[in-house]
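Every protein chain but one is kept in place in this view of the complex.
Right after this comes subunit A.
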Amino acid sequence: MGYQINKTKMNTLFTDLLENYTIYAPKRFVGGGTFADTDCIRYGEISTLEEIEFSEKSDYSFKEVLLPISETLFYFTEAVMKESDPPLKEAIVFLRSCDLHSLNRLDTIYLKNGPVDPYYKRLRDHTHFILMGCENTFENCFCVSMGTNQSTNYDAYIKVTAEEVLIDSHWNLLDQALANAQPFTVVPDSVSINNISVEIPESIPQSVFDSTLWDDYTARCIACGRCTFVCPTCTCFTMQDLFYSDNGKAGERRRVWASCQVDGYTDVAGGHAFRENKGQRMRFKVMHKISDYKKRFDNQMCTGCGRCDDICPEYISFSNCINKVNALVKEENR
């Protein structure tokens, strides 16, 4: 159902929802950006409409709501091992279309690849997704090429205009709360054109693996991993056990975000690393996003949000790399 309500009513609705839900949305953190004098837009808890940053793309994705940067799995005392408790409240997350598509990639890894991950599932099953529209493309987005520019599987779509709030609800709870509101036809804003487009080769021959194309990245990439931390479809973690105190009796086991671009990712005991240089790591990441994942699960992993390009301190462009790979494959096939 579609509705039109005023902002005060929307904020009242938020207040009601906060009883049982934590609401996460992109927020502006002034001066917190990667580059000098820039702000950082990332996810945080909100309680009013005004706190939500609708006008710009968030630097970080929504994924930390379902995959916390550091998540405790077990607490240990001398005698017992106790599973961590889930949050008391359910969650509501504001996100854009590409990110809602990214949710499918997270689900695939955490619910389908091997056994179900119970820590992911317990958050996922209790999270509701609210779509934010895109009137125009942002810098570096290539969602149209990736087919992620439109979504229908949202719990609600919310658009804020100068005076009003437009809602398209697929969620009973909202329909009930808005029973007295004025019905209105609401169609989510979505872009049909980006400034950047990519063409992904149907299949990538082995020769591309050995191409000198990757050497450029060995020289430029500083292995900071930001491109993967901001990525809504990167899912890797490392296990980390720790003690609380010197006596070593109590502690916990956590998983923390990991990145295939950062040193140590493939290191095994004795000091051997399987992808020593950064060109190999870039190749590994790019192949995963546009080929390996698809071979295994039938859709592309990358959803074209462009955040990796936005954040890279070395101005390395992922979309540009895809197109370079495509050109190379075309060359080979000629």
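Going forward, a residue touches a chain if its C-beta (ideal position, glycine included) is under 8 Å from a C-beta of that chain, and two chains touch if they have at least 3 such contacts; residues count from 1.
Keep this in mind: contacts and distances are computed from a predicted model.
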Query = Considering the UniProt annotation of the chain absent from this complex, which name among "Ferrous iron transport protein A", "Anaerobic sulfite reductase subunit B", "ABC transporter ATP-binding CydD" or "Sarcosine oxidase subunit delta" applies?
reply = "Anaerobic sulfite reductase subunit B"
Task = Consider the whole complex, including the chain that is not shown, and state which of A:3, A:265 or A:318 touches that chain.
result = A:265
Key: Touch with the omitted chain, as defined above, among A:116, A:187, A:219 or A:327   = A:116
Note = Of A:54, A:74 or A:184, the residue that touches the missing chain is A:74
Inquiry  = Tell me which stretches of subunit A touch the chain missing from the display.
reply    = 73-74, 76, 81, 83, 86, 109-110, 113-119, 121-122, 206, 209, 235-243, 248, 251-253, 255, 258, 260, 265-270, 274-275, 280, 284, 287-288, 291-293, 295-296
